[in-house]
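Just dropping this structure here.
Removed from the display is one protein chain of the complex; every other protein chain stays in position.
What follows is chain A.
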Amino acid sequence: MKETLQDHAALSDIFNQDEPRVNWHDETLWFVRTKRDRAVNTIPEWELLRETASQIKHNVLSNLSSYLEQFEANAIANGVQVHWAADAKEHNEIVHSILKKHAVNRMVKSKSMLTEECHLNDYLAENGIEVVDTDLGERIVQLADEPPSHIVLPCIHKKKEEIGDLFHIHLGTAAGEADPQVLTEAARQDLRSAFLTRRAALTGVNFAVAETGEIVVCTNEGNADMGVHLADVHIASMGIEKLIPERKHLGFFLRLLTRSATGQPITTYSSHFKKPRPGQEMHIVLVDNGRSRQLGREDFRNSLKCIRCGACMNTCPVYRRSGGHSYQYAISGPIGSILAPNLDMKKHADLPFASTLCGSCSNVCPVKIDIHDQLYKWRQVLVKEGHVSPVKAAGMRGMAWMFSFPAFFNIAGKSGRWFMKYFPFMVNNKLNPWYKEREMPAPPKESFREWYAKREKNKK
């Protein structure tokens, strides 16, 4: 991934130059969000599931050190080799050493955001090891030499014609061929030969069960299983926060995950890996890389409950109109904007501002993370630590001050509407960092508060 010095707003500007494309990106993600809504609405106990999953994850965070030890002991008893990596560098070195031991220089990999976070592919390439990403979306961005732009839908920013061009160059499909069916078939044939010839397979981990020492990997394509079951060595990389206490808790998380992600009732495959296949070696790498630090930040530790469904991205008005690459971090969107500053506050100081704080992310989150509150809190921290430009900080102070007086907010809402109607340039000026490239919406005639008050009165 190329390092740039531009911040989220500047990169969004570039993304926004092609307006029809931005609209298309926006609508595609909104379509996924509506699929999620339809799936969720068929489950009357949805809120109970969310609340329970949230409480299970709170318990995990409060007892994580014991669960990690329990998981390790059980995995070892199952015949799995367990490794611990304090940071990205150590993770990459562990993976490399396992491959070196087996004299492997070509590996298949299924989706793992952690390896994106650790820049594993680049590290292995420098060490002469070729990695083939086997999830179709990830394969596409790999051929394009780009990082994924979405954790569940890695090439959601790409048009089928562009994918057709890539496949024409790399897989020899006909020039101009852009039919998803034909392109998928070409990738199937190409990757099948990779599966059949690679001796090592790396997978991510969706859930790791402390009680049994097993890991669960969810895919729709079957690529994780094709890779692992044909390989001599299986390496599974996981962040330490992926643990859940008991096998039966999988019921809650598997019911929530895919409905939230794509609106499917479950992924095609939910594979439970407990012991290596006879003759096979299985390794699990437990990675910290800043997670224990985030766990210690009271205001932000809840971000570790995340199960990486992507729902907060699909619903986010800023993500939908700025694209995943503008975040410059493996995990984009609202949750990425909370996780990234933990790793490097200075570098990612722009991200908590890439939000309207509308709260839609928190509303869809299947494990009830208070995403927009945390974004707001990061802003305070970043201003205090001096990582924020004076213009943004001034605007924020005004906002923080206004939000601290609900009664005033009430009046400010009224006068704000009046202001916007008659002096829109005052609101839409350069001191308001959110105005750029955006028309302020026409002010509503009455605010929600006024409408609600009236409605309540009329009821009586």
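Things to note:
We adopt the following convention: a contact is a pair of C-beta atoms (placed from the backbone, for glycine too) under 8 Å apart; a residue touches a chain by one contact, two chains touch by 3 or more; residues count from 1.
As a working rule, contacts and distances are computed from a predicted model.
Of the candidates "Branched-chain amino acid ABC transporter permease", "2-oxoglutarate ferredoxin oxidoreductase subunit beta", "3-isopropylmalate dehydratase small subunit" or "Lactate utilization protein C", the chain left out of this view carries the UniProt protein name "Lactate utilization protein C". Of the listed positions A:A9, A:L230, A:M345 or A:V381, the one in contact with the omitted chain in the full complex is A:L230.
When the full complex is taken into account, the listed residue touching the unshown chain is A:T267, out of A:T267, A:S303 or A:S322.
Within the full complex, the residue among A:A86, A:A125, A:A174 or A:C358 touching the omitted chain is A:A86.
Counting over the whole complex, chain A has residues 28, 31-32, 45, 48-49, 51-52, 55-56, 58-59, 61-65, 68-69, 84-86, 90, 134-137, 140, 153-156, 158-160, 163, 180-181, 183-185, 188, 191-192, 195-196, 212, 220-223, 225-226, 228-230, 240, 245, 247-248, 250-252, 254-255, 262, 264-277, 286, 288, 292-293, 295-296, 298, 301 touching the chain that is not drawn.
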